[in-house]
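First the structure, in the form of structure tokens, and then the observations on it.
With one protein chain held back, the other chains of the complex are shown just where they sit.
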Amino acid sequence: MQDKKKEPWDQYGAYLHLDKILDAQRPWSNEAGKPAHDEMLFIIFHQVYELWFKQILFELDDVCARMSGKTLDDRDLLPVLKHLDRIVSIMRILVKQLDVLETMTNQDFTDFREYLKTASGFQSGQFRLIETRLGLRREDRLRVFHGQFDDNLCPASRKTIKETEQTPSLFDLVDRWLSRTPFIEKSGYKFWESYREAVYKILDERKKAANDNLDPEALKAELEAIDKNRKKFDGIFDPEEHKKGHWRMSWRALQAGLFITVYRNEPALQIPFRLLSLIMDIDELFALWRYRHALMTQRMVGFSMGTGGSAGYGYLMQTLEKHRIFTDLFGLSTYLIPQRALPPLPDEISGEMGYSYAKQR
Amino acid sequence: MQDKKKEPWDQYGAYLHLDKILDAQRPWSNEAGKPAHDEMLFIIFHQVYELWFKQILFELDDVCARMSGKTLDDRDLLPVLKHLDRIVSIMRILVKQLDVLETMTNQDFTDFREYLKTASGFQSGQFRLIETRLGLRREDRLRVFHGQFDDNLCPASRKTIKETEQTPSLFDLVDRWLSRTPFIEKSGYKFWESYREAVYKILDERKKAANDNLDPEALKAELEAIDKNRKKFDGIFDPEEHKKGHWRMSWRALQAGLFITVYRNEPALQIPFRLLSLIMDIDELFALWRYRHALMTQRMVGFSMGTGGSAGYGYLMQTLEKHRIFTDLFGLSTYLIPQRALPPLPDEISGEMGYSYAKQR
Amino acid sequence: MQDKKKEPWDQYGAYLHLDKILDAQRPWSNEAGKPAHDEMLFIIFHQVYELWFKQILFELDDVCARMSGKTLDDRDLLPVLKHLDRIVSIMRILVKQLDVLETMTNQDFTDFREYLKTASGFQSGQFRLIETRLGLRREDRLRVFHGQFDDNLCPASRKTIKETEQTPSLFDLVDRWLSRTPFIEKSGYKFWESYREAVYKILDERKKAANDNLDPEALKAELEAIDKNRKKFDGIFDPEEHKKGHWRMSWRALQAGLFITVYRNEPALQIPFRLLSLIMDIDELFALWRYRHALMTQRMVGFSMGTGGSAGYGYLMQTLEKHRIFTDLFGLSTYLIPQRALPPLPDEISGEMGYSYAKQR
Partner (left out) sequence: MQDKKKEPWDQYGAYLHLDKILDAQRPWSNEAGKPAHDEMLFIIFHQVYELWFKQILFELDDVCARMSGKTLDDRDLLPVLKHLDRIVSIMRILVKQLDVLETMTNQDFTDFREYLKTASGFQSGQFRLIETRLGLRREDRLRVFHGQFDDNLCPASRKTIKETEQTPSLFDLVDRWLSRTPFIEKSGYKFWESYREAVYKILDERKKAANDNLDPEALKAELEAIDKNRKKFDGIFDPEEHKKGHWRMSWRALQAGLFITVYRNEPALQIPFRLLSLIMDIDELFALWRYRHALMTQRMVGFSMGTGGSAGYGYLMQTLEKHRIFTDLFGLSTYLIPQRALPPLPDEISGEMGYSYAKQR
């Protein structure tokens, strides 16, 4: 609320608490009596990151709260999309703003690096919390040293992360939300049976074409390829095969993800499809940010260890793959078939997915 | 310096003063009991701006200090370029990050706008200071209401701006530095005489071609065009004409700017040329930022007044041209002639502009 | 289709017709015997623009076709959004890629500028066509010289533009689509009456507060402000006042635009709201592109005329405002009121705007 102790022209500063924000830059090289010009950039750059991390957490909390209800009310969908989209926008800035840090040369960094001692981005509690909130599990994290990843966080952060681990992550909530998609099994229609039939039809046609046209050697290779392909599809259709696979997402959620992807233009699926796309954008942008971060580290310190004893470039490169969370959504693309081979939806299902709105305009 | 009262895992937070940074977000809609989700973004977005403004001022101070000496030591040139380049990088982020604010819809903004009362970006003392430091003069600013532009700043900012107005701005320093370029008048060589001769030669050839080829009517028009062109060039060659023109930059600085532009590949001019280019980049990016800001304002509040009683879109559009500072450098492009018509530098001048380095590699 | 005359390793080149694409760069400075290195960039840069323009037209044609039907089928909505979103993505690249052209210095440009003669971006038929397709009318264009804007286009482009002028533009189609929004007047509910009532209530409260608290002089000013405000709102509520205003959009479309904006979270309005947002993004990005283009022109040629006799920086700056098309959508923000004052939708209307989908998950 307007700060009544302040004059009209002081409201802006009071509103943004600029007294705190602009008083929080104290280069340790200054305090050591060897001021290094570029340390100011290093500090402000990381403070900006932490501010944006706070915003990302604020949006994630809201998204998770809206998705945690027994049902996801349709009036909540637009805010969910809006806030995911905002995270995408922020992540784009976080990736891009590494350009600013790269105006510091490696020698500039060396001039104050020794004063940082154990201070390290590894200790960013907010970043670790974002990872946990998104769905990165303790056991999936790359191990560094002997201990747990949160041994080098402050007690408050460690506590928050432990508590957060007890609540459903965005990954869990997306899985649950997908699993409840009403249309994939309804009034006798089963999406995966209908889809499997379409896949088998394609493979049968391919087999027929092979038999008609190929010489024995080529035929043998083609038949093996077709067989391999059929097995690939069984890996997602069959709940037992699914269990044996490397999926983290539940069998039912995967079916729904595929259903939404292929019938994405149906009115009732347009917004769910956009939700999945935004989740993939976020996953991709975190990956991209990790990679730029790794390259920047290599540029600054070569193959040395990172600050705070972190393992530097090598460590960061290993997290590229290992710390991705929604890989299963990307994996779905492995199972697509062309539109022309796609079975049309039964009228009954299709009708239910229309908008009442549709009928009137 | 390492904070000895803190544990190793607390160094990161202590180093960045995260206790202050992350405790400075208090939405006034919350305090009014009507929490508006998007106000958090609005706050953090502006705090990030203020952090970057602090960094820009830090770099500008360094650049101005290095350029304020009696001579600009050559060992200072790289840091000057590096810090200008950093301002360019930051400005690119400031322009780009408006994408994040645009994830807020106009209705979202309306939901907390009334709580902002007189708080307004107009009150950003740091932004006003940057403008002054770059060279925007009090008398060149767009007048709003009756008073002075700094009437709505807090006393501390007002004081700093008044003091800064007493010291040379970046514009003044660039002008002075250009005026001292040693090569434009040396050992009998005068750049502008040599350049004027080349220009006149082009115009004479054009006149001859016109006389040979054109019918009377076309000839008349062409001769008038040639005459107008000659007058245009006199406007920059002749110090008296220069005074009558709309230039802010001194006559000598303009000659040097043109000299550096056309002979930019000479070893001694490569870095001065890059300095001029970076200054133009900065001018352009501030202009671009103003325009994106204006468009965003129009999107949020239409044609209403801005917060803090500012005049909104219309006001911002008027500052586009009026608040540009280095227009004269852009204006130099009006006076270029093709390389093939450019007089070669006398050997003596050219020789002096070589590197000792050059001779050995 | 696979090019059967080609070997497997030639398919890529055949597919992309690289023989044509990579054989289309013939600098005129080369042909004049005075090769200027940077002309290659100038050519390729503009060819890339023209390729993207072709893509924008392709998407615009699809969007307009889908919106031209008697009703806009809901299965067409996602493709419409997707293709508008793609135009947004492309425009962002077009704005950004001016960075590449700015690696050319003004002197580099001067070295081949004279060979361009009358060739000028003004002659880009595709760009003019995009403007027309979006909804820029012949009579709204800035006049240059005596003739029509398309006098300097080739006959084929002129013909296409004339034909396009006979079909509804995106502006027309958006206006028509908005005018048909079913919910703004239904079963006794009239949106604008309900909204006007809410506005008047706010103004009445403000009047009461003024009467209670203000001294006579302040009261007078406040009452005048309130009266002015009421008139402002009448300008959009009253069809007669609307006609007198500066709106291009029809009265009914404006009401629908406002309705969608304030009730954007209703399931049936989420996608329409996104459509309006994308249209505004496109309008903003074209404006931004014009401004960067103007700044770049000023940097290259100062205050000279542009190539092809165009009026350069001054001309381009004038088109900034004049060539914007969807300003009315931005203008709607002038009429928003806070959420807390917004009348809730009648149950009947609200119920109809639900998804059938909603009821099941």
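Note that the chains are named A, B and C in the order they appear, and that numbering of residues resets to 1 at the start of each chain.
The rule we apply is simple: contacts are C-beta pairs under 8 Å (C-beta built on N, C-alpha and C of every residue); 3 or more make two chains touch, one makes a residue touch a chain.
Bear in mind that the values here come from a model prediction, so they are computed numbers and not experimental data.
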Residue, one of B:P8, B:P79, B:P168 or B:G235, that touches the chain absent here: B:P79
Sole residue of C:N152, C:T181 or C:S333 that reaches the chain not shown, by the stated touch rule: C:N152
Sole contact to the chain not displayed, among C:A14, C:L142, C:L203 or C:L223: C:A14
Touch residues of subunit B, complete complex, unshown partner: 71-75, 77-79, 81, 177, 180-182, 264-268, 270-271, 273, 352-358, 360-361
Interface residues of subunit A (partner: the chain not displayed): 34, 36, 102, 105-107, 110-114, 261-262, 264, 273, 277, 280-281, 284, 287-288, 291-292, 295, 298-304, 317, 321, 330-340
Subunit C residues that touch the omitted chain in the full complex: 1-2, 7-18, 20-26, 28, 31-32, 37, 40-41, 43-44, 46-48, 50-52, 54-55, 58, 62, 79, 82, 85-86, 89-90, 92-93, 96-97, 99-100, 102-103, 105, 115-126, 151-154, 308
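In the analysis below, only the chains that are shown with their structure count from here on.
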Middle chain, criterion being Cα centroid separation: C
Label of the chain whose CA centroid is most distant from the centroid of subunit B: A
Inter-chain centre distance, subunit B versus subunit C - centres from mean C-alpha coordinates, in Å: 29
For subunit B, residues that touch 2 or more chains besides their own: 105
